[in-house]
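Scroll down for the structure; my scribbles are underneath it.
Every protein chain of the complex appears in place save one, which is left out.
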Amino acid sequence: MGRPSLPDLVVLPLVQNALQEDLSQGGDITSAALIDPEQTSLAVIVARAPGRIAGIDCARLAFLQCAASVEFSAQCTDGEDVKAGDVVAKICGPTRAILAAERVALNFLSHLSGIATSTREMVAELSGTQARLSCTRKTLPGLRSLQKHAVLVGGGVNHRFGLGDAILIKDNHILAAGGITAALQHAHQHSGHMVKIEIEIDTLEQLEEALPAKPDVIMLDNMDLETLRAAVRMIDGRAIAEASGGVTLKSIAAIAGTGVDVISTSAMTMSAPALDLGLDFLQDKPS
Amino acid sequence: MGRPSLPDLVVLPLVQNALQEDLSQGGDITSAALIDPEQTSLAVIVARAPGRIAGIDCARLAFLQCAASVEFSAQCTDGEDVKAGDVVAKICGPTRAILAAERVALNFLSHLSGIATSTREMVAELSGTQARLSCTRKTLPGLRSLQKHAVLVGGGVNHRFGLGDAILIKDNHILAAGGITAALQHAHQHSGHMVKIEIEIDTLEQLEEALPAKPDVIMLDNMDLETLRAAVRMIDGRAIAEASGGVTLKSIAAIAGTGVDVISTSAMTMSAPALDLGLDFLQDKPS
Amino acid sequence: MGRPSLPDLVVLPLVQNALQEDLSQGGDITSAALIDPEQTSLAVIVARAPGRIAGIDCARLAFLQCAASVEFSAQCTDGEDVKAGDVVAKICGPTRAILAAERVALNFLSHLSGIATSTREMVAELSGTQARLSCTRKTLPGLRSLQKHAVLVGGGVNHRFGLGDAILIKDNHILAAGGITAALQHAHQHSGHMVKIEIEIDTLEQLEEALPAKPDVIMLDNMDLETLRAAVRMIDGRAIAEASGGVTLKSIAAIAGTGVDVISTSAMTMSAPALDLGLDFLQDKPS
Amino acid sequence: MGRPSLPDLVVLPLVQNALQEDLSQGGDITSAALIDPEQTSLAVIVARAPGRIAGIDCARLAFLQCAASVEFSAQCTDGEDVKAGDVVAKICGPTRAILAAERVALNFLSHLSGIATSTREMVAELSGTQARLSCTRKTLPGLRSLQKHAVLVGGGVNHRFGLGDAILIKDNHILAAGGITAALQHAHQHSGHMVKIEIEIDTLEQLEEALPAKPDVIMLDNMDLETLRAAVRMIDGRAIAEASGGVTLKSIAAIAGTGVDVISTSAMTMSAPALDLGLDFLQDKPS
Amino acid sequence: MGRPSLPDLVVLPLVQNALQEDLSQGGDITSAALIDPEQTSLAVIVARAPGRIAGIDCARLAFLQCAASVEFSAQCTDGEDVKAGDVVAKICGPTRAILAAERVALNFLSHLSGIATSTREMVAELSGTQARLSCTRKTLPGLRSLQKHAVLVGGGVNHRFGLGDAILIKDNHILAAGGITAALQHAHQHSGHMVKIEIEIDTLEQLEEALPAKPDVIMLDNMDLETLRAAVRMIDGRAIAEASGGVTLKSIAAIAGTGVDVISTSAMTMSAPALDLGLDFLQDKPS
Partner (left out) sequence: MGRPSLPDLVVLPLVQNALQEDLSQGGDITSAALIDPEQTSLAVIVARAPGRIAGIDCARLAFLQCAASVEFSAQCTDGEDVKAGDVVAKICGPTRAILAAERVALNFLSHLSGIATSTREMVAELSGTQARLSCTRKTLPGLRSLQKHAVLVGGGVNHRFGLGDAILIKDNHILAAGGITAALQHAHQHSGHMVKIEIEIDTLEQLEEALPAKPDVIMLDNMDLETLRAAVRMIDGRAIAEASGGVTLKSIAAIAGTGVDVISTSAMTMSAPALDLGLDFLQDKPS
C-alpha cells in the first residue's frame, strides 16, 4: 500500500517512442552485421554508483519490446537503494534484442534513478520536521509522468500535474482580478469542488489579505527564513504553507525548520545528474 | 553557413506533445477563472544566469501554438551567449495564451540552454588542441533531436543518431565475430559505403590488431593519459582517435592534450543542470 | 473572466480525427462528382430547437481544416441560449469545403450543445439553493475534455478529470485499508498537497467515522432526502457535501433542498439528447 | 454467420485512448495510496436495467490493457438481451487493474448498449413490414465505428460510413449540377462501379424526374405518410425507398407501413440514453 | 465538376510522415553545413519524360511544410499530360527549405504520376468500348488514398476502398455459405442498403446460378475471351460485368471488346514505373 506505480499503458508509448528514435532508421546495423540472430546472452544491469532506483518498468518494457522471449528479472523495485556493484536486473534472451534495447533501457533508468536519488537526498534533510518535498511543473517535455513518478519514488510528493488540476494564482492573475481578495473569490466561484486553490504570496501584507479569502495552499515565494517563520505563524494551520525559491541541498533543512508544510523545487526534475548504471554481459551462448 | 538548425516540422510535434501534457486535461483553469480572454500582455524571457542559448524555436512554437496572434520576437539566436539580465525574447499577445505556453517554452529553453552551456564550457577547455567534443546515444528519451542540436549549438559535434547510421563494434560483437579482425572484416562486408565503422578498444594490443583492418574511427575506452598518448602515436592518422570514459570538466583538457581527435561524453545530455531563465510580464493591457 | 474555454490545441486533434473518419477513405466523392472546385457558398448554422450552445470552436476548426479560406463567423458564443430559428454561425467559402466539414461540425455542435442544454435545465432547478451541479468520470470515450467543457458552459462544475487528480475512496478502498479511518489516514499520507480527498459514504454511521479523519469532500451515495438532511447537519461545514445517485430533472430540486453543496450525475454526459441544429445554404455563387 | 463484429485492431486504439484520458496524468492515485499491488479480486459487470448488450470487446480489452493477467469472462455476447440483475461479464485479476479499467469499460459498454437497446426498440416496431432501420453519418466524433457496430447489434443496418463510400445527392448538388437528371448523370459518370448512388427527394415531382436517371436509392425526406405511400408506389421497386425525417419510436411503425424499404434516423447514435450497468466486487482476496 | 481531388487534411499527414523519414534524425546536415539560412532560390520541377501528372498537392504541401514562406506555383494540375521538358511547378523560397522538401516532393509526384500515366495508357486502349478500367485493393501499404486518387486522375475508376464498403464474395465465402445462391442471399440479408454486392465467378455454370440471386456486380475471373463474351451475353445487363485476371497493356483492348463493363487490374498500383521528374535550380540569390 502506498507504493507508487504507473500503469504499463502509460509507460509503454514512451518506451516505444524512445526505441523508435534509436531503431526506426535501419535497425541496429552493427548487430545485423555481426551477431547471429539465434545467439542468446545473459546480461545484468549493474549500479556503478550508489543511489535510489526508479524506472524498472521502463527498462523491462524496453527489452520486451525488442523480443517477447526476453526474460527480464528485476532484482530490485522502484524505491530501493543500491550501492555501487549491486545488480538491478537480469536479462536473458536473444543477444540482438538485448543490444537493441540496452541504451534505451539505461537512458530511462539512469535518468529516473537520478531524479529519485536527488529527491531522496533532499528528503533526508527534512527528517525531524513536518515538511514534505514537492516537485513543480518544471519538467522535461514529454517526460512529466515518469519524472513525477520518480519524485514519488524518491520520497517526495507531486504538485499540479498540469494547468487543469488545480488553481495557482500568481501576480498576473491578481493584477487582472483587481487584487488578492477578488482573485480568490473568483477562483472559488469558477472552479469545481475537487480542485485546490493556491495563491503565491511575496510579502506578509499580501498574506494577511489572502488568509480571510480561504486559499487551500499558500506559496511563500522567495522569502528569507525569518519571514517564512512569521508567515507560518500567521497562517497558523488555516492553509497549507508551501515555501518555494532558493531551495538547495544546503538550504533545505533550514527552510524546513521554519515550520512550512511543503517545500517545492525543480532541482530534481530539471537538473539532477543521471545515476551511473551499466549493462554487463555475463556469458554468451553462441548457438 | 554552418549554423545548425532543426526544421520546424521536427520540433513542432515535440512542442505540441509538451503542451498536451500541460493543457489536455481541462486547459488552464486558473486563467479561465481569472483572466479576461481579450486581455493582452507584453512579456519578456530573461536570463537569470549566464549561459548559451539553445531552443529558441521551441519557445517560439510553444507560444504560437497557444495563439496564432502572438508576436514572438527573438532577441538572440541559438548559439548566442547571454549574461544574467539579458532579454532572450519578447512576446506580445493574449495574456491567456502567454500564460498557457510559458512553462512549456521555458522548460524547453532552460533544458536545451543548459546543455549548450555545459557543452560550451567543456569545448572551451579544448582550445589549443585539435580535439572536438562529441555527445553519445545517452540522451533523454524522446528528446534526442533537440539534445543533439543543443550540443551543436554549444560547439560540440554529434556521434551516431541511432543504431542505424554507423557501425560501432563493442566487446560483444568482437566475441561473437571471433576476434577484432574478423569483426571489422564482417563490418566492411555487410555495411553500406556511406556508414563509418568504429571499434571500441581497451588495450594497445587490441589497437594493434584493429589498425590493419581499417576502422574509420577507434574508440579508446577508459585509458589513462599515457596509454592514450601511445594509442594516438600508434594510430598515426590512419583512423580518427576518439577518447571516452572519465571525461569531466576537470579532466578534459588533459585528455585533449594527448592528441586525440574526438572526446565523447554523455555529461551534457544526461546530467547538465538547466539554465535559469524566467518570464516577466512588462505591462498588462486589460481590455 | 470566468468564461470557460478550451485551447484550440486541445480541440484540434479531436476535430481532425473526426474529419478523418468522414474523409480519409476517398474524400467526398459526391462533391468531387458534382461540385465545381471553384464554387463558393454562404451558409448558416441554424438552431432548430431552443437550447444552450456549446462547441463553437469545434465547428469553426472543422470548417477551417477543410479550407483555410473559409470565413467562419460565430453569431453566438459558447454559453448563449438560442431559440429555434436563431443563427449560430455564418460560413462563407468554397462549397466543397463547406460540404466536407458540415456533418462533423454539426455532430460536435449538436452533441455538446445537448450537454450544455441538459446541464442548464438541471442547474435551473437549483436556483435558490447553494447546491452546484457536477458531472462525473462517466463520459463518452475520447470526448471527456469537450464534454466537461460543455458542462461548464451549461453552468455546472467538473468533478475529477481522471484518476490522477483527486482521491476518491470507495468501498473497495475502505475494505482494503481496513476501515474508513485507516483509509483516510493512508490517503492523507500518500497523496500530494494539491489533491483533494473525497470519501464515499452510504450511512450516517460511516459518516460519523469519516468526519474526524478530515476528508475534503464527502460523497453521500444514494441516500433518501431525510438522511441527506441529517448528513448535511452532521457535516456542518467541515467538508463539502456531495449527493449522488438517483438524480433526475424531477428529483434534483428536492435533493438541493437538503442543503448539500454539490449534486453529481452522469445524466448530461451519458444520456443527453443532441440539440437539433442544421446547416442551410443561403446562396450559391457558381463561378 | 451474420454476426457483426469489429476486429480488435479497430477497437484497441479507441480503448487505449480512453484509458489514457483516465490514467495518463499520474495513474490512479487512489489505488496507489490504498490498494496493495498484490491484491486480487473477483468482480462482475451487472445490468441494472433491461437492454441489449453491445461493446463486450471494448470492456474486455480495457481490462486486459490494465493487466495482461486479468481473466475476463464474458457471460453474454453482443446482441444478447439482458434483464436487470443479469451478469454481463466476470473479471478476475489484480484489484488495481480492475479499478483502473472499470470506468472506461463501463463507459463503452453502457453507451454502446444504450445504442443497441434503442435500435432494438425501434426495430421491434418494424415487425410485419419489410422496412429496415438505418443509422446515418450523424455519429459522435471518434466513435463512428463503434456506434455503427452497435446499430448492427441492435438489429439495424448501416448507411454510408463516410463521404467516400457512396454518393448521396442533396439540394446543393442538384443546384450545382443544373437539375436532378444532370446530377444523376454526372454521378453515374464520375463514380466507380462499386458505389451506390442515392438522391434526396422532397416532392413527388422531383421523384418523377429522378427515376428515369436510375438512382440506386431514393431518400424521401420529411414526407407525410400519404406522400410516402404515393412515392413507394411510384418507385415500384425500381430503387430502394428510404424514408427520413421525423422518425420517432411513436412514428416509426406508421412510416414502415407505407412500404418503404429503409427508415433512417440519428436518434440512436446522437440521443440514446446509456444503459445502466455497474461493476460489483464479489470477494476480495487481500494477499 | 468531376475533377477528383483529395482534401489537404487527408494528404498532409502522409506528407508529414514522409518528411519525418527524411528529416527527423538530425535535419539536413549538408545544408546546415553549406547553405546560408537567408539564401533564397527559384527552382522548377521539370518532366524528364512524357506522362500524366498526379500528386501536385503532395508536392505543394511538402514545400510549404518546410517553410511557410515558400511560394509554390503549380504550372499544371493533376490530370494534365506533359512532355519531356515541361515545367510542372515553380518554387521560390529559402534554399534550405527547397532542398529539404525536394526529394519527398519528387518521390510523391513521380510515383503518383507513374500510376496516372500507366492508367492513362491502359484507358486509351479502351476507347470505342464501354469498358472502364478499375484498380483493386492491391495497393502499397499506407498509400491507398493517394494511389486510388492517381488512378482517377489517369482516367480509371476505383474499386472498393477497404473491406467495409462493399461485399465481394469469393470461393471461401461461397464454400462457407453452402453455395452461390445461399451466399448471395446471406449477403443481401446481412448488408446495408448502401453497399453493392459483387460475386467472383470462374465458370458459366456458376454465373448461371448467381444471376437469379441478383448480385450488383459479377467478377469474371481469369476467363478467356470467348467465355467472357458468353458471360456478357448471359448477364445481359442484369448486373455489371467485371473482367479480372491477365490484364496487360497488350490484352486489355481485346478484353474490352468482349463487352464487359469494367476491367480491373493491380498493374498500375503495384507495378507502374515512376515518371521521371527532376528539380532544377534556375537562379540562386545568395543573400
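Chains here go by letter, A, B, C, D and E, matching the order in which they are written, and residues are numbered from 1 within each.
What we mean here is this: a residue touches a chain if its C-beta (ideal position, glycine included) is under 8 Å from a C-beta of that chain, and two chains touch if they have at least 3 such contacts.
The model shown is predicted, which means the values in this text are computed figures rather than measured ones.
Residue E:L175 is the one among E:L175, E:L225 or E:L249 that touches the chain not shown.
Screening D:R96, D:H111, D:K148 or D:H186 for touch with the missing chain picks out D:K148. Counting the whole complex, the residues of subunit D in touch with the unshown chain are 1-7, 9-10, 145, 148-149, 158, 161-162, 165.
As for the chain not pictured, it touches subunit A at residues 16, 19-20, 23-28, 32-37, 65-66, 97, 100. Even with one chain removed from view, subunit E keeps its contact list with that chain: residues 14-15, 17-18, 21-36, 39, 41, 58, 95, 99-100, 103-104, 106-108, 110-111, 114, 137-144, 161-169, 171-173, 175-177, 183, 186-187, 189-191, 195, 266, 270-274, 281, 284, 286.
Just so it is clear, only the chains that are shown with their structure count from here on.
Remark: among chain pairs A-C and C-D, C-D carries the greater number of C-beta contacts.
The geometric centre of subunit B is 43 Å away from that of subunit C, both derived from CA atoms. Residues of subunit C in contact with at least two other chains: 1-2, 23-28, 32-36, 100, 158, 161-162, 164-166, 176-177, 186, 189-191, 195.
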